[in-house]
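Take a look at the structure set out below.
With one protein chain removed, the remaining protein chains of the complex are shown where they sit.
This part shows chain A:
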Amino acid sequence: MEKARPLWANSLQFVFACISYAVGLGNVWRFPYLCQMYGGGSFLVPYIIMLFVEGMPLLYLELAVGQRMRQGSIGAWRTISPYLSGVGLASVVASFFLATYYNIINAWAFWYLFHSFQDPLPWSVCPLNHNRTGYDEECEKASSTQYFWYRKTLNISPSIQDSGRVQWEPALCLVLAWLVVYLCILRGTESTGKVVYFTASLPYCVLLIYLVRGLTLHGATNGLSYMFTPKLEQLANPKAWINAATQIFFSLGLGFGSLIAFASYNQPSNNCQKHAIIVSLINSSTSIFASIVTFSIYGFKATFNYESCLDKVILLLTNSFDLEDGFLTPSNLEQVKSYLASAFPSKYSEVLPQIKNCSLQSELATAVQGTGLSFIVYTEAIKNMEVSQLWSVLYFLMLLMLGIGSMLGNTAAILTPLTDSKVISRHLPKEAISGLVCLVNCVIGLVFTMEAGNYWFDIFNDYAATLSLLLIVLVETIAVCYVYGLRRFESDLKAMTGRTLNWYWKVIWAGVSPLLIISLFVFYLTDYILTGTLKYQAWDASQGQLVTKDYPPYALAVIGLLVASSTMCIPLVALGTFIMRCFKRKGDTPPVA
């Protein structure tokens, strides 16, 4: 008697699991950056078009495949065609890489969360130097938040060649992060189904609280108006469209096999079309919602910095010219400056080099994405709010929930094929397989806690899953439409769910999506080839800022290995299956009478 496949307790758990997986850190730290770079409000136009043309159909495709095949990615693609089980394997490899480097973000979130219970917040003040006469030099040159991130959290080395030692503090946090993930996936869908109620809903609560707080901050409207004023000329920029397509693609987490894994635990009669539409709409609206919050915070931070800059200029002028205290205000600053320039020209020219040109626009225009946004810019804004400990705790809890929700999907993508495989599940119980996977990932993840760890993190973040995913999803779409047959798939879905497939999905799956993915793929390749040598940003402690450096040859080799190991699975496994079948056929033909 075969053991029944575990199922979600109700379809709400499935939807929450998908939302929890799709809504991740990218919604919070990548979308606002793209919005700012590619024309503010007008970026929404390519974004929404790509959502309907690319995001929703591909999401529906993956959910339908998972629900129909009722197996993890490897088994599902093997059912479609034995030559294509390489697609499943490529997905597992890509998920493995993602799981390895993604959890370090959760470790950093834990680190900041634990440090939020101090007064004052440790990233709001610079530490003193050795003889207690002033502040630490690196901290003076950079800012206190940058210092806390680069020195106290990462203890970053000047370049990727100086690996340094494993830092025990982030390593402890990484172990904790993996233990938490293990706790959530331990019992399979039974435990995951309950955890996703929290990981899906808590970020929205926090975002709502932050929205109210953000909109009431001084200067928030500056940020919002800066972001939402559409710069319509960006619509003609092809990069805006390409980035919109890429963002939708990666934000939904297509191609990793997680969605197939989640859908395989569904009842066959589940209406996955409705769920696909719901999940993709919620994912995109969360991105827009998060960018409203982010931009009100940006506006607050920019206004704060602008006003501090003005105050410094006022103080400088007041002290140099012995003007009455309080006489100079931001409103009369320009007038007084011109008066002083004409009345005391020699003295004014002495002071002039030190007077900074304060500009609100340039403060707002500092566009940041990624870990820099979350751990430097946001913490800088938080330290200036009242009751900053509370805001800090809320914010890092939200980051944790987002990160762990995505990790649940990643580990499901790795574990479902392993537990489906009869060879492995006969010898080891589910808990042991999960434990082994978590342990292996944790040990490899210790690389990212070394002093050069953040540089390796950037390598994994930029190259481990980008090109390979595009290829995987392209092969998936072509496999379902042309190898398995779109008509056959359509009748399968009808038999399964009782609903006919809309013509819109058929047109997109068969025609539009493959073309779109091919063009994205070509764009990425040409971009890599044209840039020549790959460069990275290294932190220079003596200057207190980032500098650009070239990757050493062994780092380039690792990049090549990362990309190749998942993409090569597809042709290699196809070739291997073909060869094995040839041998079998040669072995079969002679005995036939």
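Note that contacts are C-beta pairs under 8 Å (C-beta built on N, C-alpha and C of every residue); 3 or more make two chains touch, one makes a residue touch a chain; residues count from 1.
By definition in this document, contacts and distances are computed from a predicted model.
> UniProt name of the unshown chain, from "Chromatin/chromatin-binding, or -regulatory protein", "SHSP domain-containing protein", "Collectrin isoform X1" or "OLC1v1016125C2"?
So, among "Chromatin/chromatin-binding, or -regulatory protein", "SHSP domain-containing protein", "Collectrin isoform X1" or "OLC1v1016125C2", the name matching the hidden chain's UniProt entry is "Collectrin isoform X1".
> Based on the whole complex, identify which of A:37, A:176 or A:510 touches the chain you can't see.
Checking the options A:37, A:176 or A:510, the one contacting the hidden chain is A:176.
> Write down which of A:330, A:429, A:552 or A:576 is the residue touching the left-out chain.
A:429
> One chain is left out of this view; which of A:47, A:111, A:149 or A:378 touches it in the full complex?
Missing-chain contact among the listed residues: A:111.
> So that we can see where the missing chain sits, which residues of chain A does it touch?
Within chain A, the residues touching the omitted chain are 110-111, 114-115, 117-118, 127-128, 132-135, 172-173, 176, 179-180, 182-183, 186-187, 191, 315, 318-319, 322-326, 429, 431.
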